[in-house]
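Only one protein chain is missing; all other protein chains are in place.
Labels run A and B following the written order; every chain starts at residue 1.
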Amino acid sequence: MSLLTVTDLTVSAGPRELVHGVSFDLGPGERLGLVGESGSGKSLTAMAIVGLLAPGLTAGGSVLLDGQQMVGQPDRDLVPLRGAVAAVVFQDSRAALDPLMRLGDQLAAPIRRRAAREGRALSAADLRAEQIRWLDRVAIPEPERILKSWPYEVSGGQRQRIAIAMALACGPRLLIADEPTTALDVSTQAEVLDLLDSLVRDAGLSLLFISHDLPVVSRVADRVIVMRQGRAVEEGATARVFTDPQNPYTQGLVAAARRLESALETPA
Amino acid sequence: MSLFVLKEVSYAYPRGDTVLHDVSLSLEAGQNLGILGESGSGKSTLLRLMLGLAAPSAGVLTADGTPLDIQSRARMQAHRRFAQPVFQDPYTSLDPRMRIGRALAEPHAALGLPGDAQAEIARVLAAVNLPQDSTRRLPRAFSGGQRQRIAIARALIARPRVLLADEPVSALDLSTRVRVIDLLADLSRELTLVLVSHDIAIVAALCPRLIVLQHGRVVEAGATRQILQNPQHPYTRMLLASLPRLPEPKETAR
Partner (left out) sequence: MKRNLWIGIVLVGLNAAVALLTLVWLPYGPAEMAGGRLSPPSWAHPAGTDRLGRDYLTQVMIGARIAMTVGIGATLLGGLIGTTLGVLAAFARRGLDDALAATLDILIAFPTLLLAMLVVAASDGASLWTAILAIGLAMSAIIARLVRILTKRVLTQDYITAARCSGLGWGRITFAHILPNIFPTILVALALQFGLAVIAEASLSYLGLGTPPPNASWGQLLQQAQSTVFRAPMGVIAPGLALVSLVLGINFLADGLRDLIDSDGEALTPDEDLELGVKGPLP
């Protein structure tokens, strides 16, 4: 059974429809990329899935997340699902972390929530061990020092790793990553992508990866949906879509990306 | 004669960190130069020094044959006509409350440029492929790619010999990005481009010469073609290896 079934999803701002009926399935362990340029509606689609649309935006159609309808539900019914079923990593890790809270305390929150959900007692020592284990898993050196640090004291790459640790510490089955490496340097991006890749694989998570960057998506997703102006214009296996695109828009995108890459072989 | 010559240029913030250490480079006419670096490499500071927005704390920066003295108003007015900037973010590089016509007329008047302002505005709008009636509009009427074209048009008013561009396409969508690169390639037949970027592919597309900056030092410099084929410094190798690539197209797909 699918973990996520999106059927005819629309997102509207008042009378103006921004996403016009998007449908797809995501099974356990699958990795799906949502690709598109600005205004394609890819991020709106992702936010509608977890019921995190900005005020003034409304979703229509159906989003079944682990059998639970997400569209049109009051927020309090969705809160338990966030983290437990689906967790989100955003582009801007600076905004995702509370600037007035030590990183250790921020990481403790999802760990406690998960323990409470699973009915486990969590001693101070257990919590500490879990915190360190998570920082280890996202390859953060000196975890003891980082736990006591403030968000502004660590680099952008480290903040994004901690945001990933927080998302995964809730124990979700679906990870939604919205342009998680766009704000990072090329070398940091490669490290964070490797990390996401191995974490998702190890835990058998489903991944919904949103990006405008074709090479980055091809690096992490098995299957992609190309969006344009609120519509899905092409869907298929990543290797097929990026080597043999059928839709004219996708062909244009892939051609543009290939032209940029070709400069590496034949520089000016 | 070289357009720019930097000899062991360093820059330190007043009572602060040194962000550039002994950077030497020369820019030759017609040889676009790429400056490759990640955040904290000092690449934007280097560009600010070349624009004359700050003076090096050590070393000599020569532009158009004479050392750049940012205290001298006459020297700086000449430098503005010699080198113009293009910025990364097309949303903050245009004054949101100034119509395009006025924004383009501004450097023409302030730099005391020859020629009729309206004719010059028409010339630069044509050069960046924007319609002439753009002058009546505010920046918000334009998309990101169009704004970047306007920003380039503003730089072209001064008929500069050097365009100093800081990540000029990294905020743009893929298809827009390719078009702006084409435009810059087009323009660099008549002027010389210094392109600062973290994206090696964009540098490679436009610049036959390349320097790699890491923590404020030049770690590698030379012909782009050679550096791409045979990178010497481990940092350059790592940057190249970090670049995600599209899957190889099948032979039949071509």
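Going forward, contacts are C-beta pairs under 8 Å (C-beta built on N, C-alpha and C of every residue); 3 or more make two chains touch, one makes a residue touch a chain.
In this text the structure is predicted, and so the values were computed from the model without any measurement.
Novice: Which one, B:Lys7, B:Arg179, B:Arg217 or B:His233, makes contact with the chain that was left out?
Specialist: In the full complex, the listed residue that touches the missing chain is B:Arg179.
Novice: So which of B:Thr45, B:Gln84, B:Ser188 or B:Thr224 would be touching the chain we can't see?
Specialist: Of these options, the touching residue for the absent chain is B:Gln84.
Novice: Which parts of subunit B face the unshown chain closely enough to count as touching?
Specialist: On the side of subunit B, residues 51, 53, 76-77, 80, 84-85, 87-89, 91-98, 106-107, 110-112, 129-131, 137, 140-143, 145-146, 151, 154, 158, 175-176, 178-179 touch the unshown chain.
By our rule, only the chains that are shown with their structure count from here on.
Novice: Under the definition above, what is the set of subunit B residues touching subunit A in their complex?
Specialist: 32, 38-39, 144, 173-175, 177-178, 181, 185, 198-202, 204-208, 224-225, 228, 238-239, 241-250, 253
Novice: Contact residues on subunit A for subunit B in the complex?
Specialist: Going through subunit A, the ones touching subunit B are 37-38, 156, 185-190, 193, 212-216, 218-219, 238-239, 242-244, 252-254, 256-261, 263-264, 267-268.
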